[in-house]
Structures are given as C-alpha cells and as structure tokens.
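Incomplete set of chains, arranged as in the complex.
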Amino acid sequence: MKTYYNVEMLPKEKVFRDPVHGYIHIQHQVVLDLVNTKEFQRLRRIKQLGTSSFTFHGAEHSRFNHSLGVYEIARRICDKFVRNYPTVEPGDGLWDDNERLVTLCAALLHDLGHGPFSHTFEKIFGTDHEDLTIQIITSPDTEINQVLREVGLDFPNQVAAVIAKTYPNPQVVQMISSQIDADRMDYLLRDAYYSGVTYGTFDLTRILRVIRPAEKGIIFENSGMHAVEDYIVSRYQMYMQVYFHPVSRGMEMVLYHLMKRAKDIYQNDLQEFHHNATFLEPFFNNTWELKDYLRLDDGVLTTYFSHWLDDSDPTLSDLAGRFLHRAPFKSVRFDREKDWPTIQAMQSLMEEMGYNPNYYMSTNNSFDLPYDLYRPHKAGSKTQIEFMEKNGTIVELSQASSIVSALTGKMRGDERLYFPREITHGFSEEGINLFDNLAEQFKSYIENDEIITE
Amino acid sequence: MKTYYNVEMLPKEKVFRDPVHGYIHIQHQVVLDLVNTKEFQRLRRIKQLGTSSFTFHGAEHSRFNHSLGVYEIARRICDKFVRNYPTVEPGDGLWDDNERLVTLCAALLHDLGHGPFSHTFEKIFGTDHEDLTIQIITSPDTEINQVLREVGLDFPNQVAAVIAKTYPNPQVVQMISSQIDADRMDYLLRDAYYSGVTYGTFDLTRILRVIRPAEKGIIFENSGMHAVEDYIVSRYQMYMQVYFHPVSRGMEMVLYHLMKRAKDIYQNDLQEFHHNATFLEPFFNNTWELKDYLRLDDGVLTTYFSHWLDDSDPTLSDLAGRFLHRAPFKSVRFDREKDWPTIQAMQSLMEEMGYNPNYYMSTNNSFDLPYDLYRPHKAGSKTQIEFMEKNGTIVELSQASSIVSALTGKMRGDERLYFPREITHGFSEEGINLFDNLAEQFKSYIENDEIITE
C-alpha cells in the first residue's frame, strides 16, 4: 500500500526561473531535498551535450538544468491528468495521483548516473549511465537514497523501477521513457533554445492539452495528431542537424583517442600518472566503485587534460591540446561496403606520414531511429504512439501521418571517417610540407566530403 | 600609417549560430585565427556570471560565448557607420573604416584576461583582469599576440590601447567601453536570455539604428532617446535582480572564505597541498606569471575543491563541500552606520557557537552606478550619453529622460551580512541543537531580512 501521497508539501511552493518553461515549480519537501543533495548538484558540472558546444557555442547548459526541466514537464502532465482524468476505480485506465511522487522523483533523477562526456567515457571504461543512475538511487550511501527513504523504505526501489521500466504502472514508465516522454520533450526544446537553432521547437502546450492516460500507458487525443507529428519531425531535425553534427563528433573522436591513450599509457607504466589523474586511477585500474564515479565531472577531466599538456608522451600531450584548444578531427562520409579498401589505403598513407592510426584515425557512425512501431517479436521493441478518436478507436501514429510513416523504422544518420584536419587543410606555419605527395594522394580519395572508391 | 585595412578576408564568410544574435559573422581570417587560439578557447571554461548560475540555473554560459557576442555587436555598428557615416576627410567626426579591424579585435578580446570567478579570485590573489587582458595581447609568448602581429608589428599595441582607453580615436574606445558599449549591450541581452529573466531585454535593433559617430566619440540620434532610456532601465534591473542577487553573493562568500582558508593553510604549511593544487601553487607563493594564470579555469578550481573535500583541515573541507554542493551563506541587509555594534554582538554569538568568524562571517556590499554625467573634475569620470537633434544641438541623456535622471549619479545596491544558513534555519537532523539559545538570540537581531538595532 502506498503511503506517500500525503508526503510533506512545502508551506509555499518554491520556483526556479527557467528560460524554457518560465518557472520550475517545486511543491514537495522531498523534491527540494533531492535537488540539494550532492549527487544532484554534481550534475551542474556535467554538460548536457558533451562536445556539441564546440560546434554550437551557445549550448553550454548542464544536465542539472535539463533534469529540472524533465521534472517540470512531468509535473505539468500529472496536473493535467489529475484535473481531467482522475481515477475512479483501479484498472479504469485513468490517473491515480498517488503515482505523482514516484513519477516526479524518477523524472528528476533519470540522468543522475551521467558522467563527463558519458558517451565516450562509457566506450573506454565500460560504465553504464542507466545502471549507475539506479545504483545512486538504491545505494544506501548516497544522499539521494537517504532522502528517498524518508518517503518510505521501499520508495528508492520504486523510483529505480520506473527508470528500469519495470514499474507496474505503464503510465508512469511511459511518462519518463517512451518515444514521446518528458525527457525527450525537455531536451529537444532546451537544446534548441541553448544552441539557438529553431528545429527543435514544437508545441509543448498543445501536446500537454492532448496527452491522456490509458490502460496501457499514455495516449493522445486525435485532435493532437499534427502536434505529435511536428514533435517527431523536430526530433529528427535535431538529430540530423545538432546531435550528429560532424564537427562535434570530430571533437568526440579526439576525446576518445586522448582517453584511450591515457589508459594505454597508464596500464603500461603506473608512474606516468601518479599525480595528475587521481580521480581517474580507479578507472584505469578497473577498481572503481560508485563513490569514485561520483567524483568525476567535466572540470575534473579537462583539468587532467591540462596537466597532460606537459606530459612527456607526445601523443598524449598532442591530443590533450587538440581537445582543450578545439582542433576537431575532420571527417568524410563513406560507405562501409564499398569504401573499406580505400580507407585501408588512406590508413597506410597516414602511417607513412607518421601518424599512429590507433590514435589519429577512426570511423564513427551516428544513427537514430526517429520513430518506430511496436514490434511484438523484436527485443527492445518500443511502445508506439497512439491516438484515441472520439468513439474510442485507437490509431497508431504512422497510420495517421505520412510524414512519420516516411521516418518509421528507418535508421537515420551517417558513417564517417575521422582524421587530423591538417592532412587535408595544409600544414605548418613554416610553409614546409614534407608530406605533400602523401597528402595529395590522401585528398584524391575525397570528393564532396565523401570517400570515393572507383 | 595604417596598413591593415585590406587584411585578408575569408573567401566566404563563416558563421556561428548564436541564440542571442542569430549568427556571429566572421569575415576576416585574423578574427577566425584569434578565435582558434588557445588563450581564447580557454574562455569556454570560464563562466560569464560566476556564482550566478547557483541562483539562475539557466545562466551557465561562458565568457567565450559572450565575447563572440560583443564582437558581433561591434561588427554591426561598424557596418552601420560605414554605410551611413563614412568619413570624407580626417577630423570630420565620421567613421574611418580603417578602424574596423582594431575595433573588432578589441571587442573580441576585451575579456581575455578573466579567470575563474574573477571577482573573488582578484580579492584573494591581487590579480587584475584588465591588466591581464593587455598582457595576453602584448606578450610575445601568446598565440593571440602572434596572430595579431601578422596584421602589423604594432597592431597588438593598438588593440591593447583600445582596451586601456588610450587609443586616439574615441569612437573606437567608446564602442568597446563606455556607458553604452558593445560589451554591456551584449551581456545584458545574453545574461537575460540565459537566465530566463526578461528585465535585460531592450531594443538592440533600434539602438543600432540611432547610434552614430561624432567628433568626440559615439552619440545617438534624438529619435532614439526612449530606446536608450529603456537600455538604462534594463541595466539597472539586471543589477538589482540578477547580478546582485543575495543568494549568488552567498555562494561568492563561501568561495571567498574557501580560497582564503586554502591560502592561509598553504602559507603556513607547504606540505598540505603539494598534490592537490598544482596550478594554484604559484598564486599561493605569489610567484605566478602569465602562463600560470592561463592554466586556470572554473574546472581547475572545482577539481581542487573536490580534492579538498578529503582534506584533514575541517574548515577547508567544510567550505569546499558548501561550495560544491551549493550551501550558500545566508544574508541580511544592514546599515553600516547604525548596525555595527549589533554585528559585533552577532559575531560574538557565532564564536560562542563554535564558528571562526574569519571564515564564516563577512559583509558584502554590491553597488552599481546605473548612469552618470561626465564630471570634468572627477577622477575616473565617465563619458556621458548624448543625443543629437535635427539642427545639431546636443542633449545629455539625463536632461532628456526623467527616469534616467532619477538614477543618475546615485549608487544602487545594498550591504549585507553573511553567515551560515543553519544558524537561522534550524540545525541537525537529530533535532538536537545545543546552541538553541545562542541561535535564538542571533535571530532576534533580524526582522524582515534586515538587521535591527535599537
């Protein structure tokens, strides 16, 4: 039996001014206490978009910023639900406001396990931000867990279950993670606002008017079809134009090689790092625990990189400089099936020019599935987006929208080859280029920013 | 003789998407090269508003972001000037577009000498960001200087002269620093955009229509009086509501005490810090050079703070935690003349409660002069804002606007006493408070967030 419905409310609502939603409204003591934990405050020091701010200089906002936004959207949805669709009896597919607190907490905390440049960090050290989010919520050592336990001993587990998508009420789960959830709605709007692009803008107020609870989760009123369609297009546009921007990925490639080099050096020679990467050592050693992870943030990494500028290893210091002073790897599109031999030829040329391809060349593919149907026999299948007509008929989104239909089930993105910019863009200031022939040969494989294989 | 007018233009203008100005337009190779220097890229790692993002979570933007904006406004003013007011002969008070490049470079670089949390840092270590900006521009060791020298050997000095306000052309100087300059116009709009407040919004496009060059600098057409008046009000509102927010200053007070404690410890016992504050040591030792300063950024400081959480000095680790986990000192307004004895009484109470007032109590005054007349016999007097009527008559702003007149020459702000929040907001979770009486006595000196002295 749930007991947290009547948890302590603040005597007076607190608000945080927010550029995307106007205000974030905090109404429960427990939510305020969660915001004030050290694990949540740490999100201030982790950028929401990783290396994207190297391309879109405006997009320097943190995961703290975004997390408050997700909370606020979830709160507004709960408000709509309890006003328009309050449950009458269990199983009626309407909204039970006893679910509000677990929903709000899960919304607020869903990104808690993110670390600095998560995407790249996870590749090097095998961490998993979703798993870490759950650990932070359930581990008795965290302040987050201590606050949640004040609601009820099992409450941390319930919040964690929402994030793990094992929570029994599908309305709660889908509000936090589905193809149209509070998380995505916030990040599209927020990332668009901060980067200054307009593609991510869709009509949130309209969507909040047509969203409603249903037996199997969240659905939408028929009249909101075009607003949801527009959201899918915005999502697609943000992926194509912002998240997958080749220059941001070029910085990610530098970062990847830098951390890989550091790890490689460390694992061969402990001495190299002893006073310059204290908080990273447990990761190099693969002995890290949750508390080590919680020490990391963007500033910790860049501080270490700054130390490494003076390192005696030329590859490490070179890559550290490329990252800190923004020298992204350049890229060209390619087709894995057709162009692989060409890439191998290019790699040989790079070696001849003196680059170690392990640290100076890589492929990167970035693909996203803008929308998909529920596919019952497929692992990891997504909950599809559905509309309810006046007489109760249910229609799936791609049936109603030919635009969405064109995007359904198809991965969007591209695969690119990354290498140092100077190879194709001219060399040192002295104007001397010993590798002219090699570079010219390298460039001859490229046309229209694409690898050409004859 | 100036030779840089025909410096290399980019074959095709480059643009950076900007949420405030739409796009930043880069048209000269030298400007692009300056952006790509390591000294300029470092500004990405320094927040524009220091501790303000602890109050306005949206305001996490960097000085890099702002510097591009100042450049862009200066560029737009030059465009207006050359189109509408091109000089015909020297001394005609019109615009000589040979001044464009020095103006753009000064606009771009004017904040280069800022470090992490400059305001507080300068108080502890005696650095001076304006002086450092000039050093970075003129020191032959920086990449900035090397790029500028490509324009002409004396060019770095000219750019520096603009920032030092010794450059002969007052139009250039005033465009970069005066009571209504590209710097202020950008930061008001930008800080408003990022924090989500609307107070800082004024009509930049209107101001750009009415601004014009004059013999003694920059003036405005008469028809733009209300737009300029609105700018002054926006400036005043941003200071009152955002820049002087008591909670941000409460974080600044924590930071100040934290760094002071670190310095005090260091200067008494070198060992304490040897592996946890490498880049700060030259400052503790007072042996720092420009290159040391350029190593610092927000992340370096917070990384050291994070290390200090485990320090054996309880004051240091306590203050580091208050900063990293956002526990600002609380404050009350006071009147220095009237309330000083009361403050001393409060200080004694704090000592009785076990706090060292040197690190846990301080006063902070934040005052700004929204606008002032030119006062010929006063040191540091400001260039006043003036309008030109149809027949050439000049009118000073506060003569034309009674609103501005009400703000002219009067400092605005307040003075506050800061102390740990827990003293007035209840204590430990155990519910036991040994200092109850002391705290009650302390609180009895406060009413309506103000110290009362009878």
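As written, the chain order gives the labels A and B, with residue 1 at the start of each chain.
Definition applied: a residue touches a chain if its C-beta (ideal position, glycine included) is under 8 Å from a C-beta of that chain, and two chains touch if they have at least 3 such contacts.
All values derive from a computational prediction rather than experimental measurement.
The total count of identical chains across the complete complex in this file is 4, with 2 shown in place.
In this text, only the chains that are shown with their structure count from here on.
One inter-chain figure worth recording: subunit A and subunit B are separated by 32 Å, centre to centre, where each centre is the mean of the chain's CA atoms.
The residues of subunit A lying in touch with subunit B in their complex are 16-20, 22, 36-38, 41-42, 44-45, 53, 56-58, 60-62, 64-65, 68, 193-197, 275, 278-279, 295, 297-303, 306-307, 321, 324-326.
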